[in-house]
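In this view, the complex is presented without one of its protein chains, the others remaining in place.
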Amino acid sequence: MKNSYNKIAGHDIGRMVAISDAVFGVAMTLLVLEIKVPEVHGNDKELAIAFLKLMPKFLVYFLSFITAGIFWMGQAAQLEHIKKSDRNLIWINLLFLLFVSVLPFTTAFLGDYIDHNFAIGIYWLNIFLLGLMLYINWTYATRHGFIEQEIEAGVSEAIKRRIVVSQSLYLGGALLCFINSYLAIAVIIAIELNYAFAFFKGRR
Amino acid sequence: MKNSYNKIAGHDIGRMVAISDAVFGVAMTLLVLEIKVPEVHGNDKELAIAFLKLMPKFLVYFLSFITAGIFWMGQAAQLEHIKKSDRNLIWINLLFLLFVSVLPFTTAFLGDYIDHNFAIGIYWLNIFLLGLMLYINWTYATRHGFIEQEIEAGVSEAIKRRIVVSQSLYLGGALLCFINSYLAIAVIIAIELNYAFAFFKGRR
Amino acid sequence: MKNSYNKIAGHDIGRMVAISDAVFGVAMTLLVLEIKVPEVHGNDKELAIAFLKLMPKFLVYFLSFITAGIFWMGQAAQLEHIKKSDRNLIWINLLFLLFVSVLPFTTAFLGDYIDHNFAIGIYWLNIFLLGLMLYINWTYATRHGFIEQEIEAGVSEAIKRRIVVSQSLYLGGALLCFINSYLAIAVIIAIELNYAFAFFKGRR
Partner (left out) sequence: MKNSYNKIAGHDIGRMVAISDAVFGVAMTLLVLEIKVPEVHGNDKELAIAFLKLMPKFLVYFLSFITAGIFWMGQAAQLEHIKKSDRNLIWINLLFLLFVSVLPFTTAFLGDYIDHNFAIGIYWLNIFLLGLMLYINWTYATRHGFIEQEIEAGVSEAIKRRIVVSQSLYLGGALLCFINSYLAIAVIIAIELNYAFAFFKGRR
């Protein structure tokens, strides 16, 4: 029975894509609920000061958004080449989405305890698990022939190499917390921004 | 009038799929709002302890996500074969989505009262209603000829049998609460994980 | 300039459908956040009593879901026949979605003040505005030739008549609040359930 069900379940890549966009869309927008309008009784200057105090929350929100964007693009790049799926591949992607959903929490956790190595470790763990699921996703899909035929030989390796390289950088950055936690954060942020905004350099 | 409206309403399976993905995506992500960043004034060790205290909430979140994933896949597997719909079929699916939406509540309810038979009963009821709606969905669709022609004879029976078997297991697990509530939970979780991660075994 | 922009804006019905499903999906799921797990220190019986006290909230949630479902289907039935759009038609649909978004509020408002005519009036107003926008939507689309050619003559009239008849029933139900507010609610609920579950009768 299990086999026959496995056969019928989840061939439709379209639904996997749709649930991914829904989860990413909600996760990307939810955090804004954490930024509350400050209560101020005063003039413009005092309001501006109260607003500036929210900057760390906006920064955390921004980072959460960038991280989500990076992994959304990473998954999109893979799914563009994946033409078929089975139950296993869907569960790999659902677990990936699970780690997307907790991203707002781990980013907020980091925002509140930016000088604690433990918070950096948890944040790094989330990024690591996201990368791991993408790696498993691609490996599983290639091994089971779910990839489109006409893919260039180099692309498959490039996808895997990219994950390994970026994850090594994230790990290296996180380990810097034993020297200085702010340094670790700064390096992780720099790596993220580098991946997200590489095009600023690439355009010249 | 009712008949003519019935004819024009809801032939588009695509919208039924889209609203399902939206509801599932939101339900899967909403619960993370319940996990609040703890307030700690101390060093890394104290922060780690505060974080570990959140583990039950993460476990509940994980379970909620897995249960949603199981039924999302179950519905997807059915809708892949259903090529037409009428108003009734859409309402069956909307009721199914209603029970998806309350899943975060019942899971959290279970998480808070894990040693109460009543909470186990409510959680089981939710799973039962989800399974019931899927069963009604498939039965209605097959009886009214909404299924694609080329479906293999065995598939239709396999879908129904799968629901009955899994629901019997869930019921059996829930009834174990009269011996020991933790045993009941453990068995329900084991059944869920078995359905979700069956592939770990299947791959060998 | 306005004309040339009007020409380029919004021909894609697909996006209008997608934003509708997103708004409906979120609105349908959001309300569950209002149902909090009760805090109980006691045995199963006490937990069951605390749970039963949540029943009005679940009823309100159920009603909100049904109302959303009715209007989601109403819009879907129209959009199935609408093949083109312009900026105006999109704004009509966005206003429709605005009234979908406030539905959770008005339903909760009714739930808390079920014995106040004012709350019944607000709830009725919401239903009325939803129906009004659907009526405007269909009228505008037919007048501007956005409907598919092959539509049967009777269908267009049936869609409009259906809105007028159901809205008259809702208004009549709401006016009963001057006799007894509970009677008004009961009749509105009965009308909704009749539209939603008409098929239970229709199948015999």
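Letters A, B and C mark the chains in the order given here, with residues in each chain numbered from 1 onward.
By definition in this document, a residue touches a chain if its C-beta (ideal position, glycine included) is under 8 Å from a C-beta of that chain, and two chains touch if they have at least 3 such contacts.
This structure is a prediction, so every number in the text was calculated from the model and none was measured.
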Missing-chain contacts mapped onto chain C: 1-2, 4-12, 15, 18-19, 21-23, 25-27, 30, 33, 87-88, 90-91, 94, 97-98, 101-102, 104-105, 108-109, 112-113, 116-119, 122
For chain A, residues in touch with the removed chain: 17-18, 21-22, 24-26, 28-30, 32-33, 35, 37, 40, 43-44, 47-48, 51, 58, 61-62, 65, 69, 72-73, 76-77, 80-81, 154-155, 158-159, 161-162, 165, 196-199, 202-203
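Please note the rule applied: only the chains that are shown with their structure count from here on.
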Chain whose Cα mean lies nearest the overall Cα mean: B
Interface residue overlap between copies chain A and chain B, same or different (over half shared): different
Two or more partner chains touched - positions in chain A: 22, 25-26
